[in-house]
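Right after this comes chain A.
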Amino acid sequence: MTTLLAAANLSKRFAGLIAVNQVSFEVAAGEIFAVIGPNGAGKTTLFAMIAGALTPDEGTVTFAGARIDGLTSDAVCRRGIARTFQIVRPFPALSVEDNVMIGALLRRADMRSARAHARAILEMLDLADKRAATASSLTLPDRKRLEVARALATDPKLLLLDEVMAGLRPTETDRMVAILRKLNRDTGMTILLIEHVMRAVMALASRVLVLHHGAAIAHGAPKDVVRDPAVIASYLGAEAVG
Partner candidate 1 sequence: MIELWRIAPPRGRIVIALALAVLLALPLAADRYVISVLTLIFYFAYVGQAWNLMMGYAGQLSLGHALYVGVGGYVAALMWLKLGIGPWLGVFAAVAAAAAFGAAIGWLGFRFGIAGVYFALLTIAFAEFTRIGFDHLELTGGAAGLFLPFEEKRIGEWWNLRGGQLLFYYLGLALAAGAALLVALMARSRLGYQWRAVREDETAARALGIDAFAVKMAAVVISSGMTAVGGVFYAFYYNNLFPSQVFEISRSIELILAPIVGGLGTVFGPVIGAFVLTPLGEGLTAVTGRFGINAPGVKAVFYGVVLIVIISAMPSGVWPRLAALFGLKDHAR
Partner candidate 2 sequence: RAQAKSLKIAVLLTRSGYLAPAGQSCHRGALIAPRVLADYGHQVDLVHVDVESNPDVARNQAERVINDGVDVVVGAFDSACTLAIAQVCEQRQAPLVVNIAAAPALTEQGYRFLVRNFPTGSQIAVNGLARIKAFIEATKANPKTAVFLHVNDTFGTAQRQAMDRLLPNAGMPFRVLESIAYDPRAQDLSVEVTKIRALKPDLVLVVTRAADAIKLVRDMVRQRFEPMGIISPGAPGLYDEEFYEALGPLADYHAYAVPWANPKSSMAQALEKAFKPAYPNYRFAVECFNVGFTFEALLVAADGFKRAGTTNGAELMKAIRATNIKEHIMIGGPITFDDKGQNNNVPSAMVQNRNRAPTVVLPAEDATMAPVFPMPPWQGRT
């Protein structure tokens, strides 16, 4: 398998706080890769550096063989990386369909085909019946789905998902897992996800990276990682096991 994304020694500091500390990992094309870690571990910051929203203080990001660190977020997206925001950022005054249209327009100049694409994606994410509603009127789970739909509409090679399951009920989580798995299987889309919902992580990811205080503390297959004592202590909580 070829490596699609490689992060090497990424670090980011905020006014004294080291949010991400020398993190390296690789994601193979077609893989589903998860990043987990306690609140404030630096997961979102790591994503932001890959997506071009933040410039790393140190280290490099390589995507499909080319360096992308330092590129602006729109340039990164045009290279084929789409992201969702943990704190959802829909275009509030626009309709659900128009939100997705904007994503679809990235690779489609023709309005008609962009609209068709947007509708297909809304269909896939069970949002079709809400497409005329304004985004501001959606509930949080729907907004999370919209966030995914919009990112998907840009036809990314790599999809970055930041806690898109948070707040979903178990059945909704399962549905999302199924959708992501289908996408991954059918289109070979690579997925990098941040997740707290271990149920989803276990079901989806082939490999997991665990962050704690900005540093990678474990790395491997999900079932191995959850047994790692360091991970249990820092994240899952000693009590939870005991």
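In the analysis below, a contact is a pair of C-beta atoms (placed from the backbone, for glycine too) under 8 Å apart; a residue touches a chain by one contact, two chains touch by 3 or more; residues count from 1.
On how the list was made: all candidates are chains of the complex that A comes from, given by their letters.
Predicted, not measured: the structure shown is a model, and the values here were computed from it.
By the touch rule above, chain A in this complex touches candidate 1 out of 1 or 2. Residue ranges of chain A in contact with candidate 1, taken from their complex: 51, 53, 72-75, 77-78, 82-83, 85, 89-94, 98, 101-103, 105-106, 109, 111, 114, 132, 150-151, 154.
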